[in-house]
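Missing here: one protein chain of the complex. Every other protein chain is in place.
On to chain A.
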Amino acid sequence: MKNIKLLLLLPFIGVLLFLPAVNRVEPYVLGLPFLLFWIVFWMVLSSVILMIVYRLDPDNKGSDVE
């Protein structure tokens, strides 16, 4: 499960690599121009990805006191 942290690469790929392709106004999604929607979409997805990684990350198991 150590490789679970590779998931954290996804937001970088999603936002930065796809930027030239998503740099447009149409179609509007949720009232936002497409470029802005794309960035917002990845903000939210990043949170989800971080949550998944946090749950599965072996570093968070064990008796680490909170």
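Definition applied: contacts are C-beta pairs under 8 Å (C-beta built on N, C-alpha and C of every residue); 3 or more make two chains touch, one makes a residue touch a chain; residues count from 1.
Just so we're on the same page, contacts and distances are computed from a predicted model.
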**Request:** Would you kindly match the missing chain to its UniProt protein name, picking from "Glycosyltransferase family 4 protein", "Sodium:solute symporter", "Sulfite dehydrogenase" or "Cytochrome c6"?
**Result:** "Sodium:solute symporter"
**Item:** Contact footprint on chain A, counting only the chain that is left out
**Value:** 5, 8, 11-12, 15-16, 19-20, 23-25, 28, 31-33, 35-36, 39-40, 42-44, 46-47, 49-51, 53-54, 57, 59-60, 64-66
